[in-house]
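Excluded from the complex is one protein chain; the other protein chains are retained at their positions.
Every chain is named by a letter (A, B and C) in the order it is written, and numbering of its residues begins at 1.
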């Protein structure tokens, strides 16, 4: 785990099949400062290897707005991993 | 009036403002055999001169189907004079 | 050119019941209905409308509405159509025309609904008289397209 000075804490949400693959709907995680959403996903894909296969069919949001994978995270951000939407 | 052998009898209907101009909703009229819808309208325009100004904004139907002004009438036909439609 | 049995095409004097029409068209294989509700506006060309009167050439209007429904089935992947026009005296806000179209998928229902109301307004012999505080006028309308030559007529008697 990174030292306190170098780490940020973000809230993470999983929806749809991602929630089933991760076995959880939400999490709170410590990351290195300057980590982006891509790095956050990679960290979960290490923990839940099945997640990796969904990478190309997932979009991410940061603070309830769609966000690029390269978005740099800040402490307190709420990141969600969203499979293809099927409302309506 | 034409002789019986040469005449046909048609039913005539007026709608919308034409009904007001003609002062009637329906009529039954004798016409020369081979008369067309144009001739029928002309006959009413003679009787109700105000009708003439509507000629270009009227369509006719024969037996409840839109019909050309050159349609030759037969005895028993139901002709209607229809102003621009405004349902909906 | 009779409309399929599932369709409901009517001219009525009494108020239209939207829930009944929406329920009428819904089938278990459908996924969407598009409903068009046309009702009386409180103004027309900057004049305050008091009420409207609708009249129709009823048998021909019914025939033309059935033709529209038949066209919808031929050209769009829809399930059922309900199309009801009210006649007589209508107050502000009262529904004059209600069209319900159901389909397995929404695109066909949208396309069919729009075709139906656009065509009804151009071709169905119904007329609207607008009553204002200082008089009344027959609404401007559209002149239906008419065949330019005489089709072979049916003998009427």
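Note that a contact is a pair of C-beta atoms (placed from the backbone, for glycine too) under 8 Å apart; a residue touches a chain by one contact, two chains touch by 3 or more.
Quick caveat: nothing in here was measured; it's all calculated off a predicted structure.
Every visible chain touched by the undisplayed chain in the complete complex is listed here: A, C.
The chain not displayed touches chain C at residues 18-19, 22, 26, 28-43, 92-93, 104, 106, 110, 113-114, 117.
Summarising the interface, chain A meets the missing chain with residues 13, 15-17, 57, 59-68, 70-72, 74-78, 80, 82-88.
To be clear about the criterion, only the chains that are shown with their structure count from here on.
Taken pairwise by the contact criterion, the protein chains fit none of the simple patterns, being neither a path, a ring, a star nor fully connected. Chain centres were defined as the mean of their Cα atoms; on that basis the chain farthest from chain C turns out to be A.
Computed centre separation for the pair chain A/chain B is 76 angstrom, with centres defined by C-alpha atoms.
Under the contact definition stated at the top, not a single residue of chain B touches 2 or more other chains. With touch defined as above, chain C holds no residue shared between interfaces to two or more other chains.
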